[in-house]
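Take a look at the following structure, please.
As you look at this complex, bear in mind that one protein chain is not there, while each of the others sits in place.
And then subunit A:
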């Protein structure tokens, strides 16, 4: 039997962080997206062991401030796209500047400098990434997916999908399906 699962990344990451930090006996507060406040300042050795423990889960400590902020922008966009209920009401710029407490102009410039793309493009990329997962899953129709991801119409979603990937949603679905079948056949 095959079951499909959906992840809540925010809950997942918080849970793992808490478990690990608790296990290391640290006092801390999680401060929103991607920021942890430690009650005591750990020495170098301790910091290394925190980094090592977390790296098993693919969690990295970011040392440079700019990269850290860009990562927080990306995480906020992920939350926004994955359907943070409050978020749907805002546009991206208001949402990011409120959530991260910087002006949108500053965030937008920084993002473009560091990532080879713009915040607007990244949001599209994220939305299409979620759309891909939903298309593969086959539980929802394209119309339902368009609604869920806040597109004004299914035509708009299809056009943006084609522009981003060079493929139509149905060609994409067919390719991934055949790829899976081939991998299964090889095993």
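Everything below uses one rule, namely that a contact is a pair of C-beta atoms (placed from the backbone, for glycine too) under 8 Å apart; a residue touches a chain by one contact, two chains touch by 3 or more; residues count from 1.
Please note the rule applied: contacts and distances are computed from a predicted model.
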Per UniProt record, name of the chain withheld from view ["Response regulator receiver domain-containing protein", "ABC transporter substrate-binding protein", "Cytochrome c domain-containing protein" or "Xylose transport system permease protein XylH"] = "Response regulator receiver domain-containing protein"
From A:105, A:155 or A:175, the answer for touching the chain not displayed is A:175
Cross-chain touch to the chain not pictured, restricted to A:27, A:68 or A:167, is A:167
Note that subunit A touches the chain not displayed via residues 9, 67, 74, 78, 113-117, 122, 125-126, 129, 132-133, 136, 165-167, 171-172, 174-176, 178-179, 182
